[in-house]
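The other protein chains are all here in position, but one chain of the complex has been omitted.
Chain nomenclature is as follows: A and B, assigned in order of appearance, with residue numbering initiated at 1 for each chain independently.
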Amino acid sequence: MEANQPHTPPAAAEGLVSVSGLTRQFPVGRSLFRRATSFIHAVDDVSFQLNAGDSLGLVGESGCGKTTVGKLLVKLLEPTSGRITYRLPGLDGAAGQENAPLEASAIIGRQLRTFRRQVQMIFQDPYESMNPRRTIYDTIAEPLAVQGMGTVLDRVDMVSEILMLVGLTPPATFLFRHPHELSGGQRQRVAIARALVVEPAFVVADEPTSMLDVSSRTGIMNLMQQLAHGLGIAYLYVTHDLAVARYMCHRIAVMYLGKIVELAETEELLRNPLHPYTRALLSAVPVPNPEYRREPPSIVGDLTAPIDPPERCRFFDRCPLATHYCRDNPHPAFEEKAPGHWVACYEV
Amino acid sequence: MITPPNFPPPGSASDPPVVEVGHSRLRLLIARTRLALHSFRAGWSIFMESRIGVLSLVIIGVFAIMAVAHPILMLTIWDAETYDPVTGYAFDQVDQPSAPSWRHPLGTDPLGRDVLSQLLWSTRSEFVLGITAALVTVAIATTVGAVSAYYGGLVDVFFMRLADLIIALPGISLLIVLSALFKLNLFYLALVIGILGGFGGTAIILKSQALSIKVKPYIEAARVAGGGHFHIIFVHIIPNLLPLSLLYMMFTVTSAIFAEAVLSFLGLLDLRMSWGIMIHTANTGGYLMGGTRYWWLVVPAGASITLLCSAFYLGGRALDEVVNPRLRRRHD
Partner (left out) sequence: MTASAAVPVLRVVDLSLRYLTRGGEVKAVQDVNFELAQGEALGLVGESGCGKTSVANCLMRLLPDNAQLVAGQVFLDGQDILPLSEDQIREYRWQRIAMVFQAAMNALDPVYKVGQQVVEAIEAHGVEPTLSLARERVAGLFRMVGLDPALMDRYPHEFSGGMRQRAVIAMALACDPRVIIADEPTTALDVIVQDRILRELKGIQQRLHMAIIYISHDIAVVAEVTDRIGVMYAGRLVEYGPTAAVFRAPLHPYTAALMGSFPSIAGEKRVLANLSGEPPNLIDPPSGCPFHPRCLHATDVCRQEIPPRVERGDQWADCWHPLEAAPALEPADNGGT
């Protein structure tokens, strides 16, 4: 890590959320009597930043650390090392001045309350992310209630309003239902409503459509986009589906085993993928057009778990372009190869 | 892609009531009450569908009527001198114990007291004992389970080792020692059983359930919403534990009644009268040896213990079906 300190994308201080060198490891096989000797490097030295109203897609195969990044950003997990700084409305900076950048580790107590109002998360699984014993009203009003926003009556109005916004109308028929009385698509709408009811500035959406059927998926995607544009919300959209990311995000970051290997504007990334992993990923996505012929992705071997990975390019074992140089040197630095197009690879 | 579970068709009995949102607190209250009633009714109908549930309710109902019947009978047709369960004496009978007769439907005991009166009088104390013990157990076990699952670490280690310790001690013998040391009346007995149950095995079971709740995504969602520890434990974990708690409450009633019977049989409790004492009286008089000749001294009390214990146990099993969505889904 110390060998190649990443070049943080410029103007880091300006961003709504700036991440630099973010790392999170999970111990393997730790027990009451044994200290862990090896670690899963779930997120390893990740840097990016997000501006207000921006949308970034985080794409990668299962287990590459997407959800972990999301949870770190909403402070559900603490980083092993690295910095996340926020610049959120109402959050006072280190020097006490309004709206100055503030480090994640410094957000405690009263600041944490404000933080929870400004930063929200939509979870992957609409079936498990709602308490089955609580009504839709309780679920959506929870952030309002625990943060003491409004009276009970105000909250009923606010919840009804947001239900209409996410297309669950008339709200009266939904307010006092339980989650099991809704379809998957309706539940995911409730999850969105709950994240948006506090009017956050930044939302992490963790594969909000991966468990939904085709019919509900498009609806949710369109809804998220309209709302984000309408309310000026910045979001990190976690997904394993590049086609979905294309529709949801301005920029896409491709992750491989805990590392971001490429980051660029969406259309630029699709048209001009530089990293060999991005290329493989792109050429593996099926296209809903029978006349389109894809080349087989050039990638060898299978995905492994990032348990104590060797100090070289994470993609080395599977890379079609790998050289001796790649073998003998640490993981390549994340560099801007074209304006706004960041890649971590020696060969491009 | 995960196939969504089958939802009941629209218009089925489980459709929730449409709740009008008004602008007054009263409206909100009414809406919530209707909702609570609705889910209660849904649960009730599942409970009533299981035969053992109905059976257990009927048995418990009969015993409840028996408990209520005693004071009424004493006020109306039974005079205290003859029928008091402890101090009464059946002067109308020559031999004691006397066989069932018109005046004494279940006969009298060796001390000339009416067996039916004893039986009915004891029913009430059994209910009080069972329910007190169960409430204490559940209150303790739910809190201990939720707290040690949520905090983990030393808190967890402490409560779990304590539970292991209590499990390792054989329950009845511990009660025997305690009752020898202290004069245990009904209330203290209930308390002791409740505490032993609450910090013992029930806590472990509820903790393992709480652990599975703790890792649910909705707990993380609550944290993102800004909920603190207290909020998460009392709003999310405990309400989801309650169904299981309720189940163990039923089972605790069973074990409390059973423990009372054993201790009374051994003559260790400071009670006026109970089903256990009735059998104890028969035993000390040597009437248990005589085969079925003096059946009325043993069978009514013995059968009552068995029936009421099993009724609560079966009720618990039926409740299991109501509160366990995995079992419930089969009904769809």
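Just so we're on the same page, a contact is a pair of C-beta atoms (placed from the backbone, for glycine too) under 8 Å apart; a residue touches a chain by one contact, two chains touch by 3 or more.
Keep in mind the model is a prediction, meaning the values are calculated, not measured.
Undergrad: Check each of A:Ala106, A:Val285 or A:Ile307 against the chain that is not shown and name the one that touches it.
TA: In the full complex, the listed residue that touches the missing chain is A:Val285.
Undergrad: Using the touch definition from the top, which of A:Arg133, A:His180, A:Arg246 or A:Arg312 touches the missing chain?
TA: Here the residue in touch with the unshown chain is A:Arg246.
Undergrad: Tell me which residue among A:Ala52, A:Leu76 or A:Leu270 touches the hidden chain in the full complex.
TA: Touching the chain that is not displayed is residue A:Leu270.
Undergrad: Can you list, in ascending order, the chain A residues touching the missing chain?
TA: 61-62, 183, 185, 213-215, 217-219, 221-222, 240-244, 246-247, 267, 270, 280-294, 296-297, 299, 302-303
The definition used in the following text is that only the chains that are shown with their structure count from here on.
Undergrad: Could you pull out which chain B residues touch chain A in their complex?
TA: Within the complex, chain B touches chain A at residues 1-2, 4-5, 7, 14-21, 23-25, 28, 31-32, 35, 39, 216-218, 220-228, 231, 236, 239-240, 325.
Undergrad: Can you check the complex and tell me which residues of chain A touch chain B?
TA: 71, 74, 76, 112-113, 116-117, 119-121, 123-125, 127-135, 142-143, 146-147, 152-153, 156, 160, 171-173, 175-178, 180-181, 183-184, 191, 194, 211-213
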